[in-house]
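Removed from the display is one protein chain of the complex; every other protein chain stays in position.
Moving on, here comes subunit A:
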Amino acid sequence: MHIAEGFLPAPHAIGWTVAAAPFVVHGARAVVREVRERPESTLLLGAAGAFTFVLSAIKLPSVTGSSSHPTGTGAGAVLFRPPVMALLGTVVLLFQALLLAHGGLTTLGANAFAFAVVGPWAGYGAYRLARSLGAGLLPGVFVALALADLATYVTTSLQLALAFPDAAGGFAGAAAKFLGVFALTQVPLAVAEGLLGVLLFRVLTVNARPELERLGLLRPAPLATTEEVR
């Protein structure tokens, strides 16, 4: 989903930067507020950032014969709501743009919009919808992570289509072309990312139960059975 350095015409690069900036600033304030009001969240915040860091570093082969990487932004979005991920995701993108020549500074805004804004919000929306339909925490986490991943790549495709409309097919033609590159490859990766999220939250429900209750992900266990619940 990384649009390479210099690969967006300047007006698009500026436009996406302007669009993403308020989300990132708001996200930075959300992180500061979270740490100040709930210092015990710091550990889990670290876990959320680390999860994105690992997953977005690993390129994996897919059925289409090309390879791509997961995003891992859904986990933090479910734990701390999406604004927090706007900052953490942008930090990851900045690291990759500066050290790995992956993505870029001119395309940071567009990439942050796809990776750190649309992805987390789509995942969080899917999570809330699943929970309101009666799904448990783990199924909710699965759809959240899978959808955050997929939505990020769909956004990248549309951003590229907007910048490079097809000579014959216009925006729709270009969108189909870029979705063909990104979206299909991403489907097995999104499923795998959903499963990894379930693995992570299985560990968290056992070991970080107090935090998950405080964040409103799990209902507090009845007092009498607190000791047995695992």
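To be clear about the criterion, a contact is a pair of C-beta atoms (placed from the backbone, for glycine too) under 8 Å apart; a residue touches a chain by one contact, two chains touch by 3 or more; residues count from 1.
Keep in mind that, in the parts below, contacts and distances are computed from a predicted model.
Enquirer: Between "Cobalt transport protein CbiN", "Sugar ABC transporter substrate-binding protein", "Succinate dehydrogenase iron-sulfur subunit" or "Membrane protein", choose the name on the UniProt record of the chain that's been left out.
Expert: "Cobalt transport protein CbiN"
Enquirer: Which candidate, A:Val31, A:Ala97 or A:Ala175, sits in contact with the chain we can't see?
Expert: In the complete complex, the chain left out is touched by residue A:Ala97.
Enquirer: So one chain is hidden, and I want to know which residue out of A:Ala20, A:Leu44 or A:Leu150 touches that hidden chain in the complete assembly.
Expert: Checking each option in A:Ala20, A:Leu44 or A:Leu150, the one touching the absent chain turns out to be A:Leu44.
Enquirer: Please output the residues of subunit A touching the missing chain, sorted low to high.
Expert: 1-7, 9-10, 43-44, 46-47, 49-63, 65-68, 95-102, 104-106, 153, 156, 160, 164, 167, 177-178, 181-182, 185-186, 188-189, 191-192, 195-196, 198-199, 202-204, 206-208, 227
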